[in-house]
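Please read the structure below before turning to the comments.
All protein chains but one are shown in place.
Chain IDs A and B follow the sequence of writing; residue 1 opens each chain.
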Amino acid sequence: MTISIRSVAKTFGRFPALNHVSLEIADGELLALLGPSGSGKTTLLRAIAGLEFPNEGQIFFGDQDMTYASAAARRVGFVFQQYALFRHMSVAKNIAFGLDVRKGRAKPSKAEIAAKVDELLGLVELSDLGKRYPNQLSGGQRQRVALARALAVDPSVLLLDEPFGALDATVRKSLRKEVRRIHDATGVTTIFVTHDQEEALELADRVAILKDGKIQQVGTPRQVHDEPADAFVAGFVGEANRIEGTVAAGRFSAGEVTIAAPDRPDGPAIAFVRPHQFVKGGAIPLAVRRATHQGPLVRIEGETASGLWLEAAFSRDQANGAGPGDAINLGIERAHIFSA
Amino acid sequence: MSDHPHRLAHEDAPWLKAVVLTVVAAFLVLVLLLPMAVVFVEALRKGLDPALEAIRTPDAQAAIKLTLITAAITVPFNAVFGVCAAWAVAKHRFPGKALLITLIDLPFSVSPVVAGLIYVLIFGAQGWFGEWLLDHDIKIIFALPGIVLATIFVTFPFVARELIPLMQEQGVDEEEAAVSMGASGLRTFWSVTAPNIRWGLLYGVLLCNARAMGEFGAVSVVSGHIRGLTNTMPLHIEILYNEYDFVGAFSVAALLCLLAVVTLVLKTLLEIAQPPSRRVGH
Partner (left out) sequence: MTAIDTTRPVAPARPPFFRRRSAVPGFALTLGLTIAVLSTVVLIPLFAVALKAGHQPPSEFLKEAFSARALAAYRLSFGAAFLAAAVNGVFGLVTAWALVRYEFPLKGLINGLIDLPFALPTAVAGIALTALYAETGWIGALAKPLGWKIAYTPLGVVVALTFIGLPFVVRTLEPVMRDLSADVEEAAATLGAGRIDTIRRVILPALMPAWLTGFALAFARGVGEYGSVIFIAGNMPYRSEIAPLLIIIQLEEYKYAGAAAIAVVMLGVSFAMLFVINAIQAWARRRA
């Protein structure tokens, strides 16, 4: 199912949660809504689900206007941040609920429901736990049940609100792979909300980055990382040294740092340089203050004479044993420069 | 220094503990325990038979019946209202919510006598609808409808104020999940909300019932004290007491006292079933 969001606006009281957001989601796509808290990403997800209704704009499922359709009419699968499992129902009953509430002809037979529940329990690898109750499950298991429950209605779109937010780091990682596997197995259009850029970049086909109720950029994980559309995206996605300076005659300069900026207008500007975009042996002298080893990489932090604090990442070979007290010279291979 | 080094920082000194517990015990015995004991002692002053006899008189039986009927109408009414109000307030956003909660709580801060008076002023012979009611031969004041109305007023907030904080705490995630899976409103309530609030609902109903059966001031104003007809158990106690039939009065009182004890036991059991959220009073 393609989802088309056209100029959707939503305010809570006076607070504008969504400010005329437009977004197209292709059939079968796995899209991440990424942004800091208060950016409107959850509101957008809930508006797609029919749990929140916009003040303006339209939401299409295929070519059907669903803007004011009830949640029940949309056939979405929604996975809540805290899972919202029905605590007084067994796992199997939870998963069966969406089929069980159907009426008349649309309601599958008991045997069909049982078969579907078994199939879904298999899909999320919880085959033996159908009779358990939510409070007898671990966080990761609850998450899988919530996923299976949302998939039971054969949803036109699967929506996940901070799906890994409540889990500890190791469970997070394995469940991420799980969600990708289930998405690939079912082919259902999937949208998930996260504030964790690593999660968004690893899992999604495309990432939409929101700030203050507006979409800043939509693109593949590679695009948003390598070609950020604006200063916010450059700072939010991936690590970067943020250097404030000025552009004059096609050159950005700040202290010892100068970078070619041929297409930028003159005036104050901000340059973003990722740690791995530094090379050794350039024109920027750096007094090393700290060197930390992270697996094959060495992170070097230090200060220039003019007081710029820079952080660079090198392979061990390149770093060549540089440590606190040493002086090295840095060059910049690439940078993103935006007018301030 | 009276401080013992091995005592934890948030623990009180033994002497302080002893003083506190003694004061508490004395206070509770004086104010709570002795009054309850005296009811049974006075009721059984002349033995068990006169006490039982006092409960078996036709007037006492009529009073018991009226009290049960009143509770049987009042409690379900307020339970339904309470669930409705809690659903609207706890599961939705709307302006004026705080005011609505305050207004629902209002009957708790109105004197029961005033509660009775307002219905007399509306439905009494001199009231707004007095003449019309007289013409159509409908009795509200000095009859069952008046007693029920006054009782509904004084027990109005019990269920609602029990459910509102409980349902607010539970949030709307589960309801939204049910709705997004296609469940209707009623279905959502019965299969998702109701199981989550049943203990709280029962708790509110229990307190509502205790007050409904025991209400005195409000009912006293609207009842007319007609023996065998419009006397509830508390009013019957008053009449017997004023006629110096102490054994009779305390025997009926002992019956209500047992009701209170049963209420407290059930209440404690319910609190074990579902630990209370922050309750304020009542």
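Going forward, contacts are C-beta pairs under 8 Å (C-beta built on N, C-alpha and C of every residue); 3 or more make two chains touch, one makes a residue touch a chain.
Not measured: the values here are computed from a predicted model.
Only one of the listed residues, B:G182, B:G200 or B:G214, touches the absent chain: B:G214. Touching the missing chain, out of B:L48, B:V113, B:I226 or B:A273, is residue B:V113. Subunit B meets the missing chain through residues 3, 9-10, 12-13, 17, 20-21, 23-24, 27-28, 30-36, 38-39, 42, 81, 84-85, 87-89, 91-94, 100, 102-114, 117-122, 124, 126-128, 149, 152-153, 156, 172, 175-176, 179-180, 184-185, 188-189, 207, 210-211, 213-217, 220-221, 233-235, 237-238, 241, 246, 249-250, 253, 256-257, 259-261, 263-265, 267-268, 276, 278-282.
Although one chain is hidden here, its contacts on subunit A can still be listed: residues 2, 4, 6-7, 24, 26-28, 46, 49-58, 60, 62-63, 67-68, 70-71.
Here is the rule we use: only the chains that are shown with their structure count from here on.
If you average the Cα atoms of subunit A and of subunit B, the two centres end up 52 Å apart. Partner subunit A is touched in their complex by these residues of subunit B: 173-174, 176-184, 187, 191-192, 195-196. Of all the residues in subunit A, the ones that touch subunit B in their complex are 49-51, 70-72, 74-78, 80, 82, 84-89, 97-98, 101-102, 149, 152-153.
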